[in-house]
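Below is the structure I would like to discuss, written out as structure tokens.
Only one protein chain is missing from this complex, and each of the others stays in its spot.
The chains carry the letters A and B, assigned in the order they are written, with residues numbered from 1 in each.
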Amino acid sequence: MSTEEKSINAGHATLRKAFSVCGVLLVMLLVVLIAATLVGSQHLPLGPSLCALTGQTDCGLSSEQRAILFDIRLPRILLAGAVGICLATAGAGYQSLLRNPLAEPYLLGVSNGAAVGTMVALVFFGTHEWSRPVMAFAGALAATFVVYRLARGRAGATPERLILAGVIVTTFLSSGIVFITTLMDATRIRSFTFWLLGDLSGTTSSLLAVTFVAAGIGVVVLALNARSLNLMMLGERDAFDLGVEVGRVRITVFVAASLLVGASVASSGSVGYVGLVVPHLVRLSFGSDNRIVIPASALAGAAFVILADTVARTIITPRELPVGAITALIGAPLFVYLLKRR
Amino acid sequence: MVDEAGRKIPLPARIDRIVTLAPNLTEIVYAAGAGDRLVGNTDYCDYPAEAKQVAKIGDTLHPSVERIIALKPQIVLVSTASQLEAFTKQLDQQGIAVYVTNPGSLEEILSSITAFGEMFGTADEANRVAGTLRKRSAGIATAIASVTPVRVFYQVADEPLYTIGREAYLTDLVKRAGGISVTADVPDAFPRFSDEAALSAKPEAIILPTGGSMGMANSSVASPLRNSPAVRNNRVYKINDDFLSRPGPRLVDGLEALAHALHPEAFK
Partner (left out) sequence: MLKANDITVSYGERVAVSNISLELAPRRITAIIGPNGAGKSTMLRTLNGGMKPTAGEISLDGQSLVAYSRRAIAKRIAVVAQEADLRFPVTVFEFVLGGRYAWSAPGWGWETVRDVDATREVLRETQLDTLSDRLMNELSGGERQRAVLARALVTNAAVLLLDEPTANLDMAHQATILTLVRQRCDNRETSALVVTHDINLAAEFSDSVLLMKDGRGLAFGSPQEVLTPELLKEVFAVKVLVDAHPVSGAPRVTPVHEMLR
């Protein structure tokens, strides 16, 4: 191989790596997606289900089985996927921007900000379905900026300050949540306790669409800033010196990440630790280049939440657990491990 | 006196001042004929109408100890002992008796009424009321003795979907009304229920406990149940939540409403 050829290949190495990583993860996601549609609290026959999933109509499924597959299971799995995309990429974005591998929407209080927004929307504009994601987005954005301001001391945002700021914002917003629940009736309080821990059931097609659109916009915007984030995660001043418009990137990433968190919280409540677990595993496997980490986190995040929700809805069937309980069960120990390793 | 938690309660000979910490206990006190001695009850105690005029001490889980002491009751009736240990100690120090009773079935409600009657010296009135309730409940049992049980889904809340399970007294109540809860074997009292399982349950009738003092906004059938035989045959019944969710004397009203809904043919 001549030197020139070697350089040409090397020039596209990152692009090729991104393609192969995403290809592998996409296959994995498809396998998880299909597997998840085949298990649930009601048993569906394997062959006919697979046949029906390919779009054929005469597969020998009863109308009830079709309803379970297409009206209940599939929308829920798709929502789980969208939520996974949102939270994992938002986590990767926050981590690079705040130069802190422990940054995560739930731990930063951003999820709670979006939750307060959603609840305000439900209590005060209950009839307008659109108000939920919009208010969730606004809440997430406000919480993001407050955490950022609090964490930024004279010497910049240290990881400890950031986590502390997250704790303060989280507890403050939690009391806000408790206050808003007092304005609600008994049925709603019950469903909110479940929703707050992350609940993917009973989605509507419009909410599903909103979540996917937000996920798409957020991921593309973050990916387009990936190269800048690569430099910013190694120091804002260095990034500035190397040509990054630090202020513009910071605002863009904050808004995109808040959009992602807002959309996921409005549709499913606060599913914790996804933004911590997924980018961490992705970096461990494929390195820290955000041009790979961000799309890979999106795909792996979707697979992770779909898997976690499959466990949540089957483990004590026909009862269900909130999906957030499963993700926290995996995420909290990892958080402790990462904190100790530092 | 020994209460249901097995605690020995020293009681004065005559009790003139009673505080209740649950709406069902308030209703039982009135049924036992001692309603006029009630000096304090919870924000949710709204039945009978006189109960609304009694001084309020907060709600079941967040009672104001200061206000209770200020009312100088001789006895406080509570429905749960678990969360109220510190609270009970404080009242004990003030010489106020705390009596725990948590009736969970029709029989237990009736025996609570007679027990209250004995305690408050209104045994005649209490026994008369308990007798009437027993007779009404027996009447239902007779009426539905030979019916085929109807498969019932009891929807506690629609989003997310909650129902009644093995440990709920309502599962038993549905059975007494000539129904059979399709979720009777699910563990817990009020389990979070899978949408898929609900769709497969195919109930013949759906019960929506609605309205009442807790304001149950449970007015529509959950989406996985919209294709069920119950909805197709127009067999969705809204019943006042207070009849069902309060294990008190009006549970018999709930039983009658349920039986009439499930088996109109038995009451012609």
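The working rule: a contact is a pair of C-beta atoms (placed from the backbone, for glycine too) under 8 Å apart; a residue touches a chain by one contact, two chains touch by 3 or more.
All of these numbers come straight from a predicted model, not from anything done at the bench.
For the chain that is not shown, the touched chains among those present are A, taking the whole complex.
Interface note for the absent chain: among A:Val244, A:Ala257, A:Val274 or A:Ala328, the touching residue is A:Val244. Across the interface with the omitted chain, subunit A contributes residues 7-8, 10-15, 95-96, 99-101, 159, 223-224, 226-228, 230-231, 233-235, 237-238, 240-245, 283, 287-289, 291.
By definition in this document, only the chains that are shown with their structure count from here on.
If you average the Cα atoms of subunit A and of subunit B, the two centres end up 42 Å apart.
Residue ranges on subunit A touching subunit B, taken from their complex, read 40-42, 64, 67-68, 71-73, 76, 185-188, 190-191, 194-195, 199, 201-202, 313, 316-321.
By the touch rule above, subunit B contacts subunit A in their complex via residues 156-162, 183, 186-188, 191-197, 199-200, 202, 214-218, 222-224, 227.
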